[in-house]
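Removed from the display is one protein chain of the complex; every other protein chain stays in position.
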């Protein structure tokens, strides 16, 4: 196995573990009543964010969603500033003003989570327009859920992206539910066809397989840089938790068996771990060390964030306008 | 030829002639500076409105557009109340309050023109929802232009119509331009595919051939009544005038040759006339008499409307709220 | 009298009207089995079925438009808009279509629909889930706007809204869903355009909407302890607005504070304050004071968010300034 491939595998593994760990701690903060408000867990979908973001450069952009911690970590964010943001602290990525649903990390190209379902489709497409007009070769990935396929805005911007050949990849994370409703009850026809109808080449991929996601993304990113975009990816995936941390009793909309199936059979981290070991890309011990290290980092970051200061009160009316 | 078919042909012919004549007079009113504001001519597209509306019952509904006179006539409206509306007179369908872009004729099932491109897509779909919930067997046709395919609202409601099997037919009048821009520059992919992607059976039809339009519509209306809807029809057609009556110099966006081609080769009235005569459905003389009678009716209605009263001034703040 | 929560009151109102009138339906996201994320509609789908309690895709403009068409043709749809912040998405269908159809058709078409949504910050939900956007719709002729301040008002106003032949937007305070209040078991409706004097007083009038009525009442109690007698008035509907009740009160007290959770700039406090300052001009002993939410997007951080909304203490502080009536304290 080539050392750069091994490196990449370990990097993606670590990023997936980081996301899982981040969400574990965030959920814990909620359960311990230390988190203001609610938050939406990305656990289960790690291979999507990581497989995609690993194929991007730092100068490429992403837009994210209400379920955005995974995208944020995968695009390079640090635990400390993320936890600070989730707790409304001044050292958060947005000085505590955005919180979980608006976390943004411009330096790493994360243009922000968005609490309006589908709300960032225009932003992502606009970032791609910038790339085209300024002649940079950067690519933008727009993450959104199957539920966001209900928003007409998406089709408006996909149409323009297609007309103008913009370097944008629409990444639909089909986790089979929008809140408490199954995708089939919300979406007629085929999701993939919804890109194709607007002249966009579209792909379906197993969103639990980080290598499959990564390979496809690498191809599409390369093609996007050559002006062959836009593209639509529909990624089959699953969220392990409820819609948000408070959605505990959910058997009325999905069965425990279904949840168990995804966790037991299709976990993106477990399966990648098995794959790496089988292919001799890593040893069990190595991987265990990574998990232990990430857990320590996460715990330390949580401790740090809990102790960190809130923003000074006079910041309440700063940043309404830029200078 | 069966007498009921002959009757239908003559009826459709007369309706097309009425629309052409209505628009001729409306344009004349504009040129004579007797018309408040601007208006959008339907001339050239007659076979669409007539072919479709002839397949509907009075209890079926339509929603219309800024280019709505044709739909209004085809669904059964009278010249007098229409011209009164265009001139802002009290005897207009909307007491002069709506004007050309908002003309509605509830008694005949015309839920109204709409000055927001695509703005009536929700209304039409809602009317179909009413039919389904109340168990009437009425069908709604939603008229809109190729340009309206840019509005995301359309896809949102098509999706719901498909999910809920609503009796609605989306009739896209592709006249190849939205204002001063060609459809190809506004719409990526295929228009028909945009219905199909949302699980809607879609059809393309020659919008200049009133029989083709009518036949297809009859089938779709029947199927809609059986709960097999929704459907999308994309009708190939052409507007003879500019985008609105004031759009006179238009060679910068479309050629005189193209305009001549459509007028000379594909005129829906001329071609239907030739067809009827060839098939012995009517004589030249009969048709000439129809044209003459319609012209007289139109002129009389214009005279009437010009003399009619404006609404009393105290109506300015009535009808803001229903009792 | 029994007490029920605001959530139960809304649920009862809708259930009663749905029993009474088979044309009443509900459209919205997760309104059926889930009974909405706030659980306000729990049980309705069980009673009325999925034909009348309809789960939609996440398509606010679309299902609002569908409601407009349904209302024009014989139904009385209730649109459930999960957060008031999503109003921006439905403005075209609500303001260009629903609000204008009756007028544009010269009185022929009617649009009897209700859009129920919510308002209110301090729930740690950040800038896109905390707005109080009622001023936007109150600006548009053709819309009625109701703002219940308790379970009692929530029930009576909702029933009136459903029976109204016009588009009505009704804003519930999302922090108040679990608050209980006495609500009669017998049927009642609350007419639109009638303000409620929650508490009579002589020295100053506190006019407050929705979530801010509790704030005004708390302030009134604190003021009473300092021998200042405050009258607390709740317009209940801001369109139509019951100007005369407000003005008569201020003519009596000569001082007023208007408290509302929408942004202050170009917001509801401006309309109400300017109506009073105009019509009670010759009776005022001090300027009419406005207290809206701060003119900032709602910040996530709890320490900042709490600063953005009027509180009883801040109302008391202002009331005392106005009572002193000293010029330099007022500006």
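Points to keep in mind about this one:
Note that the chains are named A, B and C in the order they appear, and that numbering of residues resets to 1 at the start of each chain.
FYI, contacts are C-beta pairs under 8 Å (C-beta built on N, C-alpha and C of every residue); 3 or more make two chains touch, one makes a residue touch a chain.
Since the structure is predicted, the reported quantities are computational estimates derived from the model, not experimental observations.
Note on the undisplayed chain: of the listed residues B:179, B:228, B:289 or B:303, the one touching it is B:179. Screening A:152, A:167, A:230 or A:281 for touch with the missing chain picks out A:152.
Within the complete assembly, A:116 is the residue of A:116, A:216 or A:298 that touches the hidden chain. Interface residues of chain B with the unshown chain, by the touch rule above, are 36-38, 88-89, 94-102, 114-119, 147-152, 178-181, 185-187, 252-253, 310-311, 313, 315-317, 320. Annotation for chain A: contacts to the undisplayed chain at residues 61, 63, 92-98, 102, 104, 106, 111-112, 114, 116, 119-131, 133-134, 140, 152-153, 156-157, 159-160, 163-164, 318-323. Touching the omitted chain from chain C are residues 85-89, 91-92, 94-96, 99-100, 103-104, 126-128, 135-136, 138-142, 238-239, 241, 262-263, 265-271, 273-274, 277-279, 281-282, 284, 286-290, 294-297, 299-300, 327, 330-331.
Definition applied: only the chains that are shown with their structure count from here on.
Each chain gets one centre point, the mean of its Cα atoms, and the points for chain A and chain C are 37 Å apart. One inter-chain figure worth recording: chain B and chain C are separated by 41 Å, centre to centre, where each centre is the mean of the chain's CA atoms. Centroid to centroid, with C-alpha atoms defining each point, chain A and chain B lie 46 Å apart.
Along chain B, residues 152-153, 156, 159, 163 each make contact with two or more other chains. Within chain C, the positions touching two or more other chains are listed as 56-57, 59, 61-62.
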